[in-house]
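These notes are about the structure you will find just below.
Only one protein chain is missing from this complex, and each of the others stays in its spot.
Let's look at subunit A:
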Amino acid sequence: MTATTGQPASAAARASDVWKVYGSGEAQVIALRGVSAEFERGRFTAIMGPSGSGKSTLMHCLAGLDSVTRGTVAIGDTTVTGLGDAGLTKLRRDKVGFIFQQFNLLPTLTAKENILLPLSIAGRKPDPAWFDVVIDTVGLRDRLGHRPAQLSGGQQQRVACARALVARPEVIFADEPTGNLDSRSGAEVLNFLRNSVRQHGQTIVMVTHDPTAAAYADRVVFLADGQIVSELIEPTADTVLDTMKKLDTPAEVAG
């Protein structure tokens, strides 16, 4: 099944018939079975699915962190498939932002330095106006000089979001960004992500297993057994939960 929404030209990230196979012979595990998907510019897409459905693998392949066995992946007009380490590094530097579940920040740097790190690594100057906008959006102005150890979990994750946003990447990939947060901090972060999409046209792809988190997205794509099985536009927590229940086949043990 193929998820098709919006025009192909405006896709920020695209997977075409992507297969991902681990191991061989008896131990072979097929994580993705011919997934094709497009993620439109300026939208907030959530990828959901039970454990072992291949949602994290799909995101890793889209972000160029993992290679695909077959098929192609593209970010904007860059074909990711086949790039070497230098090309992938450049891609990550210029076109992709990341938000991880935990251990997101360098403990030696202050919040501000962490936020500006991708730009400094790339040797680019931040746009001061945009930087101010980002800082105000995440509400960290009075925390900029602090080190990660002096920030709460929610604040740390907001710093990570600001770091992803400040470089204005083609697409931000968020891997369970609220997985380690209490519900209030989680809601703050999700609100902030949705606002950055609505107000600033940022593209975000988020992997999550939390229906409440998925409800913040504009669209939810459901994966099961390495295939896209369903999708929802303008989801609510309830509709997501319903869809999930339908998909709830006996759980496989996989990562």
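Keep in mind that, in the parts below, contacts are C-beta pairs under 8 Å (C-beta built on N, C-alpha and C of every residue); 3 or more make two chains touch, one makes a residue touch a chain; residues count from 1.
Note that in this section contacts and distances are computed from a predicted model.
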Worksheet entry | Hidden chain of the complex, named as in its UniProt record, picked from "ABC transporter", "Metallophosphoesterase", "Transport permease protein" or "Peroxiredoxin family protein" | "ABC transporter"
Practice prompt. Determine which one of A:36, A:72 or A:89 touches the chain that has been left out.
Written response: A:89
Worksheet item: Which of these, A:66, A:127 or A:225, touches the one chain of the complex that we don't see?
Response: A:66
Item to complete: Based on the whole complex, identify which of A:98, A:192 or A:216 touches the chain you can't see.
Response: A:98
Worksheet item: Residues of subunit A in contact with the chain that isn't shown?
Response: 60, 65-66, 85-86, 89-90, 92-94, 97-98, 100-104, 106-109, 117-118, 120-123, 163
